[in-house]
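All protein chains of the complex are present and in place, except for one that has been dropped.
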Amino acid sequence: MTINQLSIFIENRSGTLVKVLDILKQSGIQIIASTIADTAEYGIYRLICSEPSRAYQELKDAGVAVALSDVFALELDNEPGKAADAVRIISDADISITYMYTFLWGGKGILIFRTDQTEKAHDVILQHHLSFIDENDLAGGGEN
Amino acid sequence: MSRDEMSALQGKRLHKIVEYVYHNVPFYRHKLQSMDITPDDIQTIDDIVKLPFTTKKDLRDNYPFGLQAAPQSEIIRIHASSGTTGNPTIVGYTRKDIGVWTECMARCLTAYGVGRNDIFSVSYGYGLFTGGLGAHNGVEMIGAAVVPASTGNTEKHARLIRDLGITGIACTPSYALYLAETMEKMGITKDQIHLRVGAFGAEPWTENMRAEIQKRLGLKGYNLYGLSEIMGPSVSYECQEQHGSHINEDHFYPEVINPVTLEPLPKGQTGELVFTTLTKEGMPVLRYRTRDLCSLMDGQCGCGRTSVRMSRIEGRSDDMLIIRGINVFPSQVESVVLSMKEFAPRYMLIVDRVNNLDTLQVQVELRQEYFTSTFDTPAAIDELEKRLAARLKSVLSIGAKVQLKAPGTIERSQGKSAHVIDKRKI
Partner (left out) sequence: MTYSPYFNPELETMTRQQIEALQLERLQKTVRHCLKNEFYQKKFKEMGITPDDIKTLADVRKLPFTTKADLRETYPFGMSCVPLRDCVRLHSSSGTTGNPTVILHTQKDLDEWANQVARNLWMVGLRPDDVFQNSSGYGMFTGGLGFQYGAERLGMLTVPAAAGNSLRQIKFIRDFGTTAIHAVPSYVTRLYEVMQEQGVDPRRDTKLKVLAIGAEPHSEEQRQRIQDMMGVKAYNSFGMSEMCGPGVGFECPEQNGLHFWEDYYIVEIVDPETLEPMPDGEIGELVLTTLCRQAMPLLRYRTRDLTRVLGRSCPCGRNHIRLDRMRGRSDDMMVLRGVNIFPIQIEKILMQFPQLGNNYLITLTTDDNNDNMTVEVELAEGTDDYKALQELEKEIRRRLKDEILLTPIVRLVSRGTLPVSEGKAVRVVDKRKVYQ
């Protein structure tokens, strides 16, 4: 139901993003999805990748401010309106979403979201039979 | 007053003040005893060279009231300026001290040509900083109408200057330029205002700045010098001649020394300015090292005053910065950064002047291990930045913009100046 996500503190300065991406490249890590939350002075670069634990260690060893966290990953049919339906269920249960993003993976839409109410979110997803993916599914490579 | 009369008065007062601190301040008694000096060794003003120096560190070591000479019940006011670390420097004033200060300030204003028909705006910060209340009392004494504008809300201030026909202003020179710019933006022109006198101080400034302020505000700008350890604004002032600042030397005796050897320097040579308070009751100081670099000028001034004059401040003999009139030491920032576990012990102060206002940015490095899964949102980072900014404000008394840097991106510093980038041209 949850997968690993890396968050990286990035200064708004040229070259900082390249530095991070180069580390991942040299370690042979593949990026599956990524997004930047930008503010006036810095960004938080969030990414889903292959071998997140190893990627985390490599970045950390290189001195990068990186965090590994669990985020919920719902699997949706690739059709208009599916994201709205899923988020309404979460919202109706009074779960507040800290941030969210989506990407296409193996023909399905993946909706990533983060909340502080993890147990409640867990229960709601099971109750409403929402489909989801796990870290192991990602390791498969997305060809299914 | 002739030079001889002045020297005689200073000598008499010096003897009295040494006797006073010897009996009332253990710090000075121990110092004098260890140097084998008694008050009777000090008879003329030239004997001053026998006396020990006092430094900011002495004030800090004796925080809060250790150097106070008068009993607490006689003290009616306290001011504070920044210390080099967490403890500020505390100065207590008796009612008589406030009276002397007020008179010295009135002398400055009189030299600037301010009288009871003037409406005078005091735009230094009020409160613990001596600028606001110090200038304020002097203006009330000469009977002009004081407008306690303080700092901030510049648009309203500009409007009052126009509508009330304000004729004089006391503020930092950089604020004067900011005010001029604000007025220009608001469409207030020079012929709509009646400013004619500016008392500028609390930060170093140049002749070029003076020319620009005078041109844009249509007034004559005079230097006003002071420091809270000695009194506050009014230690020295320019007269109409604007050729050096007259020191109120019947109350504050000046010397200039070589900051390394501590030897007195002859008139005309640049060195560190040292003051001895000759009449103060609350917290008198002997040979206080101001760390300001300047020279002294002899000879009667064109205005008729015979008092000794000091040149413009040419620099500092320590790493103190003056930002918006407030003294800031890099070590203060360091003490705050070190007290928060989220940051690496590396920091950088970037001082700049944007639209004529000084800005301070403090860059700090996030410790890698504090960037965790609960910390990976802008909201959490903003909160940390705000927490640091609040602590900095509490220690520095001025706001600083905090910029969080990624681990390892601030250069490790070598030497003290490596913590500061001062982009202002002053």
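Letters are used for the chains, namely A and B, taken in the order the chains are written, and counting of residues starts over at 1 for each.
Basically, contacts are C-beta pairs under 8 Å (C-beta built on N, C-alpha and C of every residue); 3 or more make two chains touch, one makes a residue touch a chain.
Just so it is clear, the structure is predicted and the values come from calculations on it, not from any experiment.
J.: Can you work out which residue in B:Lys156, B:Lys267 or B:Lys423 touches the chain that's missing from view?
T.: Answering carefully, the residue with contact to the hidden chain is B:Lys156.
J.: Tell me which of B:Gly143, B:Gly299, B:Gly315 or B:Pro345 is the one touching the absent chain.
T.: Touches the omitted chain: B:Gly143.
J.: Quick one: which of B:Leu133, B:Val337 or B:Val351 touches the chain that's been left out?
T.: Missing-chain contact among the listed residues: B:Leu133.
J.: Which of these, B:Pro64, B:Pro204, B:Gly218 or B:Gly408, touches the one chain of the complex that we don't see?
T.: Checking the options B:Pro64, B:Pro204, B:Gly218 or B:Gly408, the one contacting the hidden chain is B:Pro64.
J.: Please output the residues of subunit B touching the missing chain, sorted low to high.
T.: Its contact residues with the unshown chain are 63-65, 72-73, 75-80, 88, 90, 92, 95, 98, 116-117, 119, 125-128, 132-133, 136, 139-140, 143-156, 159-160, 163-164, 390-391, 393-395, 397.
J.: Touching the absent chain: which residues on subunit A qualify?
T.: 37-40
Criterion: only the chains that are shown with their structure count from here on.
J.: Could you grab the centroid distance between subunit A and subunit B? Build each centroid from C-alpha atoms only and quote it in angstrom.
T.: Once rounded, the distance between the two centres reads 54 Å.
J.: Would you pull the subunit A residues touching subunit B in the complex into a rising list?
T.: It comes out as residues 7, 9-11, 16, 37, 39, 41-42, 44, 46, 60, 63-70, 98-99.
J.: Considering the complex alone, what residue numbers of subunit B touch subunit A?
T.: Interface residues on the subunit B side: 366, 368, 371-378, 381-382, 403-409.
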